[in-house]
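Reviewing the structure listed below.
Missing here: one protein chain of the complex. Every other protein chain is in place.
Order as written gives the chain letters A, B and C; numbering starts at 1 within each chain.
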Amino acid sequence: MIELQPREIEEQKLYQQWGLSEAEFDKVQELLGRLPNFTETGLFAAMWSEHCAYKNSKPLLKQFPTTGKNILQGPGEGAGIIDIGDGQAVVFKAESHNHPTAVEPYQGAATGVGGIIRDIFSMGARPIAMLDSLHFGPLDNDHTKYLIDQTVAGIGDYGNCIGIPTVGGEMTFEDVYQGNPLMNGMCVGLLDSVQQQKGAAAGAGNLIFYVGAKTGRDGIQGAIFASAEFNDEQESQRSAVQVGDPFAEKMVMEACLDLIENHADILVGIQDMGAAGLVSSSAEMGAKAGFGMDLNLDLVPQREADMIPYELMLSESQERMLLCIKKGHADEVIELFNQYETEAVEIGTVRDDQQYILHQHDEVVANVDVKALVDEAPVYRKPSSRPARLDKESTGFEPDTSKVAEVLMDLLQQPAIASKESVYHRYDSQVQTNTVVLPGSDAAVIRVRNTDKALAMTTDANPRYLFLDPHKGGQIAVAEAARNIVASGGMPLGITDCLNFGSPEDPEIYYELEQATKGMSEACRQFETPVISGNVSLYNEFNGQAIYPTPMVGMVGLIESMDYVTTQSFKQHGDLVYLVGETKADFNGTEIQKMQMGQIEGQLFDFDLATEAANQQLIQEAIRAGLVNSVHDLAEGGLAVAIAESTFDNEIGVDIKLDMPASWLFSETQSRFIVSVSSELQADFEQLTGAKLIGTTGGQHLAIQTNNSKINLDVTTAKKAWKEALAWQMK
Amino acid sequence: MYNVKVYVTYKASILDPQGEAVKMALHRLEFTNVQAVTQGKYFELTITKTTQSIEEQVEKMCTELLTNTNMESYRYEIEELTTEG
Amino acid sequence: MYNVKVYVTYKASILDPQGEAVKMALHRLEFTNVQAVTQGKYFELTITKTTQSIEEQVEKMCTELLTNTNMESYRYEIEELTTEG
């Protein structure tokens, strides 16, 4: 890499290649009062990229509610924190690693997991669970199968090796993700004593420590790259991929947690080196505290020879952290990290002014105001326009259910509905021996050791709904997550999100972003689940085709007593089965529409947040009153699929009679639950919920009768088809 | 009939945690004179003759399957076994 | 200075699941003339000269660390680099 002179940068417009616009480059000049040099141009390009500065999404993120009575830390730090009582708190955040995963699925996914874990332990929390959200093309494509296989292997291997259980997730398969798959990860941590860490470097003369792996030329420009669209041409010219080293991360994690727990008095701040590596972590730590710093790049541990400042500062080598340590305590830190066979090197000091100064070979290679770098990035409110497809007259899709049992069997084998066991059995979901509800039910449940509490967690988004109606779809994404938490016995606490969208330069995409975040915000207010952290991934397009709007919602709920832990499967023969919530002819955007028409279209059905909240409230009360044996929320595939899923685990059949047409079995009307109740509690349950009795459990058959149809399937047969479908289609 | 040996290693600039781990372990075993270790994959293939050029075939196997060309490079040796026509 | 290459493979009698999988994948790519595949590990070591015999050292590295002699066999090549004393 040749370091151009400032004049050459200006003349050749190098900054444009790095993603800075003409106007942005002018602003940099203005802030500096001179032309930036090569390194400085690189620093600004990285720090002002969408990935680091959220310059296109900031105004939209402002809509999110971010505070609440238990919220100890909202967005802005490594991860958000919510109080769960007894002096404990839960910490969580989601991250996307879409572009690296598309290029190199194994390492891209692995390093995505590694990165999100660092965000959690940098807050002083011990990571207790991982979840994912994966969106790929249809399974009829060999490259897609390869991508899925390697992505799952990468997620699994990293989590398995570091010893954090991967307990849940979601997967969809749509054409729009073919060239631009999505890999989102979420990590949940537990903070045992509520003393939180900040990523801030304050106090002139305090020491800046670099800990963890050496810096190489990995993923240079990753942040810039994540803020650009893909096309076939670019495939070949990507910078070196990052390789994950979960063993190194385990050692760094244990060392950092030891430092935070046992040496808090010498620790001023701690932050992980994520996107835009060293520059973003150090500049953010300085700017947050209002201090500058001197960094000596000669001291940065280097894996490769002759790295120039630009490369050192922008490398995205993994498994690295930055610490600010009180002066005079260098030896203590070095010794502590050595205990964990990890390198800790003092690379700089905090300045009392706000200058951010980099030195290499006894020369100043960059000298900029730290606030300019971090806080002066421009913010844009882009033009938005409502896509025509949203207003297209639609006749409303009517499914063909003349062979109703066949329809159900086919639906059970659709990859989005079929069991994800062949994926999640590749994840160690039990390490740390706290996983009370394993993957496969509505939400995963992790107990909080030494208490009677547990945490429920889930990731959800239905991109099809968002495509048909980004506003209602955004509401539903949050509502569905809450429904899964509530069905598992939890009280929703808050959410994290990953906003995966196409290019914000496209007014129709910007509209989707606006509407989806608006819908999410409204739902968050309704459920009192503030947004405590998140991540934005824009420019998800391939050869001009944008993905569906895909805001992944990661939600955590508190289960106040282990007695409330509830799963979706029927528990015993002779229980009464209830349907909570009303069913309508809602077929646009559904799994059955996709299956029968080959696509989704039309106006999305109605959705009412208040009804949703009321139904969730009923379920919460019924669980707390000890009235239920199982609860399952209705999602893709609707009522018939949900009933079938409830029979599978314990292979307990069911006999259901419904006063509705057969097609309604597959409607995806929201806000519904299937509940099973012991017969002696019938009166209590009905009095509390007013729900409709629709049948009883028992036998070996999945028998569902409607006004005009009868399904009678052997549970074992249906289960086998559902359980093996995904593995078959992956072959 | 051919006997083909393929060697796949990470490209020089790519982090090789496996090689590092082996190097550290060798040092702990007092082989401190080991300066560098890379760990790669090694394949031995037995391939019957067809009308297609063996070099072309092996080249294709390497780029399509055996190597992840994003991060790895490969080399191979082809030996023709004379016992067979 | 030496450049040492070590090859480690499962013993012939042991089913090598990775090799099998690679073979199947090659067949799927229509390389049906691939008869057998074994997958092993390949190490490249850079070792500085000491007073000890390099063969002895490499032999020891192989039996103690690089190979699980219960299941694997190894071979190596040692090349002395002449650029250095």
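Rule of thumb we're sticking to: a residue touches a chain if its C-beta (ideal position, glycine included) is under 8 Å from a C-beta of that chain, and two chains touch if they have at least 3 such contacts.
Criterion: contacts and distances are computed from a predicted model.
The unshown chain of the complex is recorded in UniProt as "Phosphoribosylformylglycinamidine synthase subunit PurQ", chosen from "Phosphoribosylformylglycinamidine synthase subunit PurQ", "Na+/H+ antiporter subunit C", "ABC transporter ATP-binding protein" or "Acyl-CoA dehydrogenase".
Of the chains displayed, those contacted by the omitted chain across the entire assembly are A, B, C.
Between the chain not shown and the residues A:76, A:163, A:378 or A:396, the one that touches is A:163. Listed residues A:72, A:330, A:390 or A:562: the one in touch with the omitted chain is A:562.
Here one chain is not drawn; of A:168, A:246, A:399 or A:637, the residue touching it is A:246.
For chain A, the residues in touch with the chain missing from this view are 153, 156-157, 160-163, 245-248, 250-251, 340-341, 424-433, 435-436, 438, 447, 449, 562. Mapped onto chain C, the footprint of the missing chain covers residues 10, 13-15, 17-18, 21, 64-66, 68, 70-71. Residues 17-18, 21-22, 25, 28-29, 39 of chain B touch the missing chain (whole complex, contact as defined above).
The definition used in the following text is that only the chains that are shown with their structure count from here on.
Separating the centre of chain B from that of chain C, both taken as means of CA atoms, is a distance of 9 Å. Between chain A and chain C the centroid-to-centroid distance comes to 41 Å (mean Cα coordinates, whole Å). Those residues of chain C in touch with two or more other chains do not exist in this structure.
Counting partner chains per residue, chain A has no residue touching two or more of them.
The residues of chain A lying in touch with chain B in their complex are 103-104, 107, 213, 216-218, 238, 240-243, 245, 247-248, 303-304, 317-318. Across the complex, chain B meets chain A through its residues 10-11, 13-17, 21, 68, 70-71.
Put simply, chain B touches chain C in their complex at residues 1, 7-9, 19, 22, 25-26, 29, 31, 33-50, 57, 60-61, 64-66.
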